[in-house]
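Apart from one protein chain that is not included, each protein chain of the complex appears where it belongs.
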Amino acid sequence: MSAAVLLCALSQSVIACSAPVDQAAASAVNQGASAVGTGVLSLDLLAKERAGTPVVETGLEDMAEELDTVRKEFLDNVPATTDERALHREVDAALERAQGALSLARQTLASKDTSAGPDNPPSLANARAALAASAKELETLRQRLGTGR
Amino acid sequence: MNRPRNTPTSLKSPPSVGGPVLDAQLHLLDRQVIDVDGLPVTTVDDIELEGVEADLPISLGARAPVISALLTGPVLGTRIFGGRPPSSRLIRLPWHDVSAVDVTVRLGVRSESLSASWVERWVRDKIIRRIPGGKHDPD
Amino acid sequence: MILTDVLGSRVLNSEGDLLGRVADARFVLDQPPGQLLAGARLQGLIVSPHSAGSFMGYERNDVTRPWPIAQILKWWHRGSFLVLWEDIEIMGPETVRLREGFTAYHPGLQGAGPGQAPQR
């Protein structure tokens, strides 16, 4: 097992070290778009009553974890030039908005479960809209940057 | 690596013999040993020869050595990694307990009585027997 | 002594020339029976000029499949021969020395070996 972990760490560090900022940005945007897209699809399925809460909840949790990792890894890249710094800021902001949208969706779902705060329930529609906006933003970025592969 | 250059070129047919022929590597070593009840006991990790001493000259006309026992246990480790276990640590399956050799080596005795199965017995008595259900057939 | 000590030993003729390495030991079940099976007498050693490991014995039987693995291994062990116990002067973990004027025999086994597949 340790050999596998070592190899994984090795290959990952090779990527992290060798990847220039624009490639890292493309890869982070690609993964972020995938995570947010999953969130949109999950909420749609929940709204259409095609999937139960456990599946959607787990899916959102998985995606939130993934986004956290993606953003953390992206932040390990240090931009050198002005252009790179701008791109870095742009992508990081988009990832942060994606994180926000996902956590809003998770809160909504959780509050629906416990029916806490009936006065002002954050609605699923709001959460979906936030996720969809983030998905659109990341998709535009992805069009511009490619998948980084 | 110095290649042998004195390999004999013409080979004679071997003399006929009065019994089945076994090549140790091909037919004995690493074969599964099964007891009289069909229970696997161990594998043949090595073979002990009686009637010949290592590196001592053999007198002309001396009787051929015979297999005194099949060996198992720590000898496997030394066979893989080198060295030799002390003679006292060899676990022997005496040849007179062997009843047949085909794709397995079969014994004519029960494994319960063999020193080769002490680890199995220890694990059984100290651990497996104490877990509920270990003594019964699966349902 | 222990058999695998001898396997892999260098085989020398009486003048000390290297002939190869011990690839296997051949036994004959023709001794007075112990209880259940005849005693196993050392008939001799199989010497391979090319490598110590007896790799599956293709040089000693007539199995030719799977092609080409059988052919490659047979070739690898070409030149193997059998020396009888009577021609062995000294046997040890490093070297095996043969007597003067030893005879080299065909290493071939008749048939597939002692055990046929048991019909279960």
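Order of writing sets the labels: A, B and C. Residues in every chain begin at 1.
Note that in this section a contact is a pair of C-beta atoms (placed from the backbone, for glycine too) under 8 Å apart; a residue touches a chain by one contact, two chains touch by 3 or more.
Keep in mind that, in the parts below, contacts and distances are computed from a predicted model.
For the chain not present in this complex, what protein name does its UniProt entry give, out of "Dihydroxyacetone kinase DhaL subunit", "Electron transport complex protein RnfB", "Mn2+ and Fe2+ transporters of the NRAMP family" or "Probable glycine dehydrogenase (decarboxylating) subunit 2"?
"Mn2+ and Fe2+ transporters of the NRAMP family"
For the chain that does not appear here, which of the shown chains does it touch in the whole complex?
Touch partners of the hidden chain, whole complex considered, are A, B, C.
Of A:T38, A:N77 or A:Q99, which sits in contact with the chain we cannot see?
Among A:T38, A:N77 or A:Q99, only A:T38 touches the chain that is not shown.
Touching the absent chain: which residues on chain A qualify?
1, 3-5, 7-8, 10-12, 14-15, 27, 30-31, 33-34, 37-38, 40-42, 45, 48-55, 57-59, 62-63, 66, 139, 142, 146-147, 149
Residues on chain C that touch the omitted chain in the whole complex?
53, 56, 63, 65-70, 112-113, 115-120
If you put the missing chain back, which residues of chain B would it touch?
Residues touching the hidden chain, for chain B, are 25, 29-33, 39-43, 45, 72, 76, 79-80, 103-104, 111, 119-121, 123-124, 127-129, 131, 133-139.
Quick note on the criterion: only the chains that are shown with their structure count from here on.
So which chain is the furthest away from chain C, centre to centre on CA atoms?
The chain lying farthest from chain C is A.
Would you indicate which pair of chains has the most C-beta pairs in contact?
Highest contact count belongs to chains B-C.
Report the inter-chain centroid distance for chain A and chain C in whole angstrom, where each centroid is the mean of the CA atoms.
Here the centre of chain C sits 67 Å away from the centre of chain A.
Please report how many Å separate the Cα centroid of chain B from that of chain C, as a whole number.
Taking the mean C-alpha position of each chain, the two centres sit 17 Å apart.
For chain A and chain B, what's the span in angstrom between their mean Cα positions?
Inter-chain centre distance comes to 62 Å.
Residues of chain B touching 2+ other chains?
none
Taking each residue of chain C in turn, which ones touch at least two of the other chains?
As it turns out, chain C has no residue touching two or more other chains.
Note which residues of chain C are touching chain B in the complex, please.
1-5, 7, 13, 17-20, 23-31, 34-43, 46, 49, 54, 56-57, 60, 79, 81-82, 84-86, 88-94, 99, 103-110, 113-118
Can you check the complex and tell me which residues of chain B touch chain C?
Per the touch definition, chain B meets chain C at residues 2-8, 10-15, 17-29, 46-49, 52-58, 60-61, 64-67, 71, 75, 79, 84, 94-103, 108.
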